[in-house]
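What follows is a single structure, and I will ask about it in a moment.
With one protein chain removed, the remaining protein chains of the complex are shown where they sit.
As written, the chains take the letters A, B and C, and residue 1 is the first residue of each chain.
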Amino acid sequence: MELLRLQKEVLEANLELVRRGLVLYTFGNASGIDRKTGLVAIKPSGVPYERLTADDMVVCDLDGKIISGGLKPSSDLDTHLELYRSFPSIGGVVHTHSVFATSWAQAGREIPAFGTTHADYFYGPVPCTDELSAEEIAGDYVLNTGKAIVRRFSGIDPLAMPAVLVAGHAPFTWGKTPAEAAYHAVILETVARMAIYTTQLRPDGACGSQALLDRHYLRKHGADATYGQNS
Amino acid sequence: MELLRLQKEVLEANLELVRRGLVLYTFGNASGIDRKTGLVAIKPSGVPYERLTADDMVVCDLDGKIISGGLKPSSDLDTHLELYRSFPSIGGVVHTHSVFATSWAQAGREIPAFGTTHADYFYGPVPCTDELSAEEIAGDYVLNTGKAIVRRFSGIDPLAMPAVLVAGHAPFTWGKTPAEAAYHAVILETVARMAIYTTQLRPDGACGSQALLDRHYLRKHGADATYGQNS
Amino acid sequence: MELLRLQKEVLEANLELVRRGLVLYTFGNASGIDRKTGLVAIKPSGVPYERLTADDMVVCDLDGKIISGGLKPSSDLDTHLELYRSFPSIGGVVHTHSVFATSWAQAGREIPAFGTTHADYFYGPVPCTDELSAEEIAGDYVLNTGKAIVRRFSGIDPLAMPAVLVAGHAPFTWGKTPAEAAYHAVILETVARMAIYTTQLRPDGACGSQALLDRHYLRKHGADATYGQNS
Partner (left out) sequence: MELLRLQKEVLEANLELVRRGLVLYTFGNASGIDRKTGLVAIKPSGVPYERLTADDMVVCDLDGKIISGGLKPSSDLDTHLELYRSFPSIGGVVHTHSVFATSWAQAGREIPAFGTTHADYFYGPVPCTDELSAEEIAGDYVLNTGKAIVRRFSGIDPLAMPAVLVAGHAPFTWGKTPAEAAYHAVILETVARMAIYTTQLRPDGACGSQALLDRHYLRKHGADATYGQNS
């Protein structure tokens, strides 16, 4: 993969967040990785989206060493890198403060798997990390955010659950590509929104049957998927 | 009816769902039937709406045998077909995951007939199906979804109640034509939204008087309708 | 006032409802009266807004006798006429099923005067009518809706409270002109929306102090008004 092609994909994923109403001003960031070279491209910090070009996407290696670009990378870079190092199957990461997913994160609650819209993309409740300790916050905070996510995913396949809520903060999503990570951020926001209304209508919080959730997830994923034109 | 005209009507119903904000990405699908020939046209599976042409609408018979079109039909086809087979008065079917109606479906609750906006289109509470059993889900799931709807409509005239919530899933609507099915999907979403706020303001869930609900439904439907220019 | 000018004002008030997102499809209607001639112009029934012309506005007298226009008037005409007959100070009436105001109407609850946004336009809680009796519904329903409003306004100045909720139905608003009636419908919708969130945050339902509500209402109305360029 050429570097510029990666930068273009990352730019496009960032712009998709804007088009779908997930970001306010310069909030949010998307990145992508070329697994052959181990290079990561990420949105620069605090630059208005309407001015971004592919060339502005900052390129670094998996240790965060800047390879090209005169701009500073997103201040969340170290969280992205920790996810790329720990989840070898993923190729793109997105972070937003989208309204409904962030509200769940702020409440420190996982999003229950209430129905098939959720189950089509997320296999089980969307997990919420523990709160970071005062030491983790005082220390390498951004990196520790990534470590809290990885810790929470012990025993979970990141491709079967391509989203997480960071307690008191906001969501991260990922996917095989930057485009898929952005797609999952958009779906997560809608799922989070419906889950708030569902909670209001069903205070007992009962979820869809496991059989139904399995059926929908497996309809869109894996060897027996039946959705779309390519399967 | 020519086949192409049916395809055009079905395309238009699908696009109306996009214009009204009822679908995200490739979610949702609309179909229509030509009762003379028994042919059904339906949106293909997983194709972006902005690329759809009338010709892309997949045509099949009531048993699901594909008659024309190189694309795979919507993965929800068998639910649509079951509705056409069981409700001979309907000519179009729509399925969406629109936010507010889906929230009611996920809560497994019928939508109470809180007022005249509801009563103008839906005669009584909008029903919610039972949850499908594990056997129904493991078996012919999409067909069984249709059967659960038909079972729930025992004793209900589908044209007097052109909508249903599938528990843990999302709504289906229908009408005499594909356009009317889409129209009912849009109205249902607004009715579902107002019903959430009404529930919040009136926890006892008391509905409008039956006399009022009757008056409004019959004002827009049946021999004595007084609304619009054609009656 | 020429008839065409009245029709243009009424058309414009109807279009304002569309621009502000208060109507879905053909829902809602605005009318206006020329007090010199006693002629009323009103939106025709069930015609799409995008096709409406000033000439389509149906003109009738205060008894509902059609004076000009080949279209049927709004099915809510008799409610409008009752308001014009009973409230001589008003010159325009608007009816919508806007989402938030309708939710309060469906709950059968008046909108509390929670703050200054409310108080700037509505002097006290926005009243809700009693439910109509089965006899009133079975009888001259649309006229009886108007009578229920007028009954509820016994002792209330319609210009100090230019809005009402019809229980189980939806809001009506009015003003000195059709434009003002539409303006009040837009403000009412925002006030109703904020009041839902306020209720959620303050379950005891306590309102702003009467002194504050008085201060704001009187700042925009009456001889001592200080808002805007014309006072």
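Quick notes on this one:
Throughout what follows, contacts are C-beta pairs under 8 Å (C-beta built on N, C-alpha and C of every residue); 3 or more make two chains touch, one makes a residue touch a chain.
Because the structure is predicted, anything quoted here is derived from the model rather than measured.
In the whole complex the chain that is left out makes contact with A, C. In the complete assembly, the contact with the undisplayed chain comes from C:Gln200, out of C:Ser68, C:Ser89, C:Ser133 or C:Gln200.
Among C:Phe114, C:Trp174 or C:Tyr217, only C:Phe114 touches the chain left out of the display. Considering C:Ile42, C:Val142 or C:Val186, the position touching the chain not shown turns out to be C:Val186 (whole complex). If you put the missing chain back, the residues of chain C touching it would be 114-117, 183, 186-187, 190, 193-195, 197-198, 200-202, 206-209, 211-212, 214-215, 219, 226-229. Within the complete assembly, residues 24-27, 44-47, 71-72, 75, 97, 99-100, 102-109, 131-132, 134, 137-138, 141, 167-170, 196, 199-200 of chain A touch the chain that is not shown.
Convention: only the chains that are shown with their structure count from here on.
Shared numbers divided by all numbers used gives the overlap of an interface; between chain B and chain C this overlap falls below half, so the copies present different residues.
Closest to the protein's overall CA centre, chain by chain, comes B.
Put simply, the C-alpha centre of chain A and that of chain C have 46 angstrom between them. Multi-chain contact residues of chain C (touching two or more other chains): none found.
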